[in-house]
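Only one protein chain is missing; all other protein chains are in place.
Presenting subunit A:
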Amino acid sequence: MNLTLQIWRQKNADAKGAMETYKVENISPDSSFLEMLDILNDQLINEGKEPVAFDHDCREGICGMCSLQINGEPHGPGRAITTCQLHMRKFKDGDTIYIEPFRAKAFPVIKDLVVDRSAFDRIQHAGGYISVNTSGNTQDANAIPVEKEKADKAFDAATCIGCGACVAACKNASAMLFTSAKVSQFALLPQGRIEATERVLNMVKQMDLEGFGNCTNTGACEIECPKGISLENIARMNREYLKASVK
């Protein structure tokens, strides 16, 4: 496959970025999107040019590091996949592909396609945990009975890899799906109920402080989420928040 790539290049966080055009040739339809970018970078290095900076780590859809807005969609075309799981067969020979960083005020660009998603870490630090005494006397979690439906929903919420596709897809750059998944995974379990009130108040407060937008229920986040996190979690977080606020 021969492709034209329109890629956002930005020297550093303070520099003004712009789209630049690159050509790549003889790309196998079986290569992954990130492998295609590796090939481009080899080409750029051989030409003595600066390679394109992009995030990646596990390359098997687990770590949530790879980001990229591809042709106007986070993680590109295809559903329930991360960019590392996207293959070039999804594109046609001769296509022009637009590659941009995830855009949000709360996700500033560090360089080229790499954005700082530490806002998610700070939301998580604000309450996305349970306080457990790890002195060696911790009770086995499996000893506490949990309703099957709730356990399944908590597990589904816990599959969020914090990649930020929800923010990138949302027209308001809202982080409600991420935050609600982190709130829900604990709110649904007995171990998480103990700190449920402070958790939801603190995590929502931090989410707002980071400068994410408000959810307008477009549902784009759920569609683009590589792990299929449901909007049901946002409704649950809204309920949890209202309940906590009047306590």
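Keep in mind that, in the parts below, contacts are C-beta pairs under 8 Å (C-beta built on N, C-alpha and C of every residue); 3 or more make two chains touch, one makes a residue touch a chain; residues count from 1.
Just so it is clear, contacts and distances are computed from a predicted model.
**Q** Mind telling me which option in "Branched-chain amino acid ABC transporter permease", "Succinate dehydrogenase / fumarate reductase cytochrome b subunit", "Dihydroorotase" or "Putative spermidine/putrescine transport system ATP-binding protein" is what UniProt lists for the chain we can't see?
**A** Missing chain, UniProt protein name: "Succinate dehydrogenase / fumarate reductase cytochrome b subunit".
**Q** Can you work out which residue in A:Asp55, A:Glu100 or A:Asp156 touches the chain that's missing from view?
**A** The missing chain is touched by A:Glu100.
**Q** For the chain left off this view, which of A:Gln43, A:Asn71, A:Gln124 or A:Gln191 is in contact with it?
**A** A:Asn71
**Q** Which positions on subunit A touch the chain that was left off?
**A** Within subunit A, the residues touching the omitted chain are 6, 8, 19, 69, 71-73, 77, 98, 100, 103-106, 109, 169, 171-174, 176, 201, 204-205, 207-208, 211-220, 223-224, 231-232, 234-239, 241-242, 245-246.
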